[in-house]
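Only a single protein chain was left out; the remaining protein chains are all shown in position.
By written order: A, B and C. Residues from 1 in each chain.
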Amino acid sequence: MIRVLFFAQLREVLHCHELSLAGPFNDVAALRNELMSRGEPWQEFLQPGKALVAVNQTLEEDSRELKSGDEVAFFPPVTGG
Amino acid sequence: MIRVLFFAQLREVLHCHELSLAGPFNDVAALRNELMSRGEPWQEFLQPGKALVAVNQTLEEDSRELKSGDEVAFFPPVTGG
Amino acid sequence: MAGRQDYISVQELDFDQQAEYQALIRDNPGDGAVVTFTGLVRNQNQGKRILSLTLEHYPAMTKKSLEQIVQQARSRWPLGRVRLIHRIGRLELGQQIVFVGVSSTHRQAAFEACEYIMDYLKTRAPFWKKEQTEEGDHWVEARDSDHHQAGRW
Partner (left out) sequence: MAGRQDYISVQELDFDQQAEYQALIRDNPGDGAVVTFTGLVRNQNQGKRILSLTLEHYPAMTKKSLEQIVQQARSRWPLGRVRLIHRIGRLELGQQIVFVGVSSTHRQAAFEACEYIMDYLKTRAPFWKKEQTEEGDHWVEARDSDHHQAGRW
């Protein structure tokens, strides 16, 4: 199982904060493709340029491998400070 | 008349805070040469690399022209802050 | 290494500039330089008049990412104490959002580390601002200049 979280604008447009997917997914790219295949608004807002990704609370690239139990978060570019 | 001031280490080694010179001096270099010609410790401590100069409270180069009434200050490189 | 000289907090409560400054200098006779940055809610952003902000974050990740940023700063500069506070929740016009305070023996390390921490916080720490304006609410867009600034280091 992979726990998937969405934050900020992404949480709002997807109407989803959290979901669980059985997988398996080789890497972040595979998980992102699966989510984007759900059609709009997923297709648009999960594009790699628009949604950053963190695995187990650390920013990662799409090539990051995934294993069961990972927590994957998608979110827009950050705007704190 | 030129009013000449010395500060910090320069004031201490020259045993002089202030003096007045009749002049005239064309520029700071001429005044500096006159003072350095007094022998030690003037010769050593008024060397251009060791003593900065301000004319009328503004840092200047030795080429700065002088006129009667100017206030000329010599001092070591500054160490505030 | 980040260590016991660091204080990092993510909180709804306001912070006190004087208390933070005192915590940086108290019983710290070796450090001659203290640099602080404070970010506040200002009245306009990207051409719009701001009434208030709401700050969302990713709780499990926020503190960890701030600790990493401070650790990276410590690996680059000889630092004394570091204090980093980021507020969350609703913040009104003029209120304090973020504080970074750094002490060091000399000023250059303190200046650079403080600016580095802010640059990386702006591009890597999971906070998002939603602005309340007279025309409604909207999420703040990330600024290209922030990525440019973080890319300098």
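Following the convention adopted for this analysis, contacts are C-beta pairs under 8 Å (C-beta built on N, C-alpha and C of every residue); 3 or more make two chains touch, one makes a residue touch a chain.
The model shown is predicted, which means the values in this text are computed figures rather than measured ones.
Participant: Using the contact definition given at the top, list the shown chains touched by the missing chain.
Facilitator: B, C
Participant: Looking at the full complex, which residue from C:10, C:118 or C:140 touches the chain that isn't shown here?
Facilitator: C:118
Participant: Spell out the interface residues on subunit C facing the chain that's missing from view.
Facilitator: The list for subunit C reads 17-18, 21, 25, 29-44, 93-94, 105, 107-108, 110-111, 114-115, 118, 145, 149.
Participant: Which subunit B residues would touch the chain omitted from the figure, given the whole complex?
Facilitator: So the residues of subunit B touching the unseen chain are 5, 7-9, 54, 57-59, 71, 73, 75-81.
We adopt the following convention: only the chains that are shown with their structure count from here on.
Participant: Have a look and report which chain pair racks up the highest count of C-beta pairs in contact.
Facilitator: So the pair of chains linked by the most contacts is A-C.
Participant: Among the chains, which has its CA centre at the largest distance from subunit C's?
Facilitator: Farthest by centroid: B.
Participant: Using CA atom averages as chain centres, what separation in Å is found between subunit B and subunit C?
Facilitator: 48
Participant: Which residues of subunit C are in contact with two or more other chains?
Facilitator: Within subunit C, no residue contacts more than one other chain.
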